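Just one protein chain is left out here, and the rest sit where they should.
What follows is subunit A.
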Amino acid sequence: MSDAGHGAPPLLDARGTRCPVPVIRAARACRDLDDGATLVLLADDEAARSDVPAWARMRGHGLTVEDEDGWTRYTVLVGGGSPD
């Protein structure tokens, strides 16, 4: 899963799960990824809208958030943020 530059990034569909499950699943997936890899997380939990950005900030991951119809796509850039 470390060849982020080739093929589609790993996709994690956490729609239908409630806090803190989406963040936990994203964290589990990121544990196996190298810095610079990306992970796409889909979630529709309202709390995830706050918690995924907060987790990315605490862990030093970069994050792009795109709202879709009733759910949200979070693209995590592992190690690509500026930690507090």
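Criterion: contacts are C-beta pairs under 8 Å (C-beta built on N, C-alpha and C of every residue); 3 or more make two chains touch, one makes a residue touch a chain; residues count from 1.
Just so we're on the same page, contacts and distances are computed from a predicted model.
Its UniProt record calls the unshown chain "Aminotransferase class V-fold PLP-dependent enzyme", which is the correct pick from "Aminotransferase class V-fold PLP-dependent enzyme", "Putrescine-binding periplasmic protein", "Xanthine dehydrogenase family protein subunit M" or "Urease accessory protein". Mapped onto subunit A, the footprint of the missing chain covers residues 18-20, 23-24, 27-28, 31, 45-47, 49-51, 53-55, 57-58.
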